[in-house]
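Have a look at this one.
Only one protein chain is missing from this complex, and each of the others stays in its spot.
The block that comes next holds subunit A.
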Amino acid sequence: MKSIQDLDRIRQKSLEKVNLRRNVEDANVEAEASGEGLTDGKPKDVLVCGGTGCTSSGCQKIINKMEIQLEKHQLKKEVKLIKTGCFGLCEAGPIVIVHPEGAFYSRIKEKDVEEIVEEHLLKGKVVTHLLFKGAIDGDQVKPIDEVDFYKKQQRVALRNCGLISPEDIEEYIAFDGYKALSKVLTEMTPEEAIDEVKKSGLRGRGGGGFPTGLKWEFTAKAEGDQKYVACNADEGDPGAFMDRSVLEGDPHAIVEAMAIAGYAVGADMGYVYIRAEYPIAVARLQIAIEDARKFGLLGKSIFGTDFNFDMEIRLGAGAFVCGEETALINSIEGKRGMPRPRPPFPAHKGIWDKPTLLNNVETYANIPQIILNGAEWYSSIGTEKSKGTKVFALGGKINNTGLLEIPMGTTLREVIYEVGGGIPNGKAFKAVQTGGPSGGCIPADHLDAAIDYDNLISLGSMMGSGGMIVMDEDNCMVDIARFFLDFTVDESCGKCTPCREGTKRMLEILERITEGEGEEADLNKLESLAKTIKNTSLCGLGQTAPNPVLSTLHYFRHEYEAHVKDKKCPAGVCQGLLQYLVIPEACKKCGICANKCPVNCIDGVKGKEVYVIRQADCIKCGACMAACPFKAIKKG
């Protein structure tokens, strides 16, 4: 490809490929049966989610079965089978969507494939009993974008995820792909491109929230014969998979954005540092880079200009701290991933001491849209200080586990109860954890807080990269704090003392508390230790590691107090504080519990005497409680 005209030609040609997905038709119009072949006379696009979630729930088997069925019914010409990136609703996987109707099938099993092919693809009748339960209202079939899960969402970074085949560059081009790059290269100076990003108000989506445009400007102004752009795809927060989903669903968006960034700051080489734990994302990004080279969108004199740009993938090797920018740079250079003191910032001394622009995947994914639609459009979304949208990975005790993108300013309540569908099994909401091991737990009182960078920080948490874990009444907040500390102790690189030694001492105190050996003085000790670590650690990992403890101490101090004063775990999680008790009024004296007890610590006489658990010998395995047919055993 040599010019913008070439790009336009490919786009026109490719539009046919994706036409069915661009205009969703009403699925409720009765299809006319005409006999053979495609009886409603229309071609279809069958999209099967190939994200990590759906791959784990067996989407490949569905695809294979679908292939066989299409072959059998000679539908291969009319029906296109496309493996896409994540649709977001991982809970309902494997997911199959049929266009042009936008019919949203969920939890599809191999045996369901035949029915979809014979009824929907052949006869044009949507198989309503296989639809996602939220995609049907009475007898009306709702297209995918009207399902509750998607209604409040606005997809900018995820716009192509679940819509295109991530391994087909032409489909990306059909949806205006590489148009932003051509615009920047031929119509804008580097300064104008930076200015557009600055005006958009975009802030770093990796967690810190630093204004992206400023970072670009610093790198552009830094002196150096060689500059680099880098993409941080070392998404290590447990429960967070936003960046992976973007890379799996729309890898070309990252390639295009990095080339734009390269032009803006004056770099001709880009590195993507990605977790080795994400094999699908790595493979698709590799294909995207190679295809972009073939099409002349990476390499020498792109679009006939004098701008050269190429990029490479570098794999992480399982170290959480490498998500910290200076540690990531060390790792790219082939060293231990330990952070460096800042300043100098990477904008001045980054990879091989050259000025380096480092942004996160989701940040990059917004760039082509900002260039195409303008800074004004982007900054019209969101709140005063947090512009645009944010992708979250919603998980834990929530009905609709999955990936979502909402405008900044949406409330936590809307996300959890409307998009997320609330808490399963009628349990009560207790807290939502944002920001992973660097964030905090936000209790029910603050559910109406609008999500933006500053609000979350004032609530003692942070935006982080976008993990959002919901907890219910059965989760013990002391145990959760211990869990995160355990994670940071393990992942601390050991370079600076506050983080290496301090987090370890905090963990020991928390372990003591959860084992029932805590004292009241421990709570103050935890607090003062936490503040010291926050103030004195070298990098972001240590500076934020105490947050889960501080926020739970702030909002759930009563739970800590119950552990240390009353020696009780109110949620019944901490084994050391747990007692299994027979409720005398409910006991039917059947003796089943005594039979099941592996250590014979339940005494009683069958049919005559109420059974009693000898606490001294009880190993707290819970077998009795599970065995009792009358629910006469409780945890307390």
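Keep in mind that, in the parts below, a residue touches a chain if its C-beta (ideal position, glycine included) is under 8 Å from a C-beta of that chain, and two chains touch if they have at least 3 such contacts; residues count from 1.
Criterion: contacts and distances are computed from a predicted model.
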Checklist entry - Which protein name, taken from UniProt, belongs to the chain you can't see among "Iron(III) transport system permease protein", "ABC transporter ATP-binding protein", "Na+/H+ antiporter subunit D" or "NAD(P)H-dependent oxidoreductase subunit E"? => result "NAD(P)H-dependent oxidoreductase subunit E"
Checklist outcome for this item: The listed residue (A:S14, A:T52, A:T410 or A:S438) that touches the chain absent from the view is A:T52
Checklist outcome for this item: The one of A:D8, A:E110 or A:E333 in touch with the missing chain is A:E333
Checklist outcome for this item: Across A:R314, A:R340, A:K387 or A:H446, the one contacting the chain not displayed is A:R314
Checklist outcome for this item: Across A:P251, A:G396, A:G421 or A:G542, the one contacting the chain not displayed is A:G396
Item to check | Contact set of subunit A toward the excluded chain (per top definition) | outcome: 52-53, 55-57, 89-93, 236-241, 244, 276-278, 314-320, 331-338, 352, 393, 395-397, 401-402, 433, 436, 467, 469, 471, 475, 480, 483-484, 493
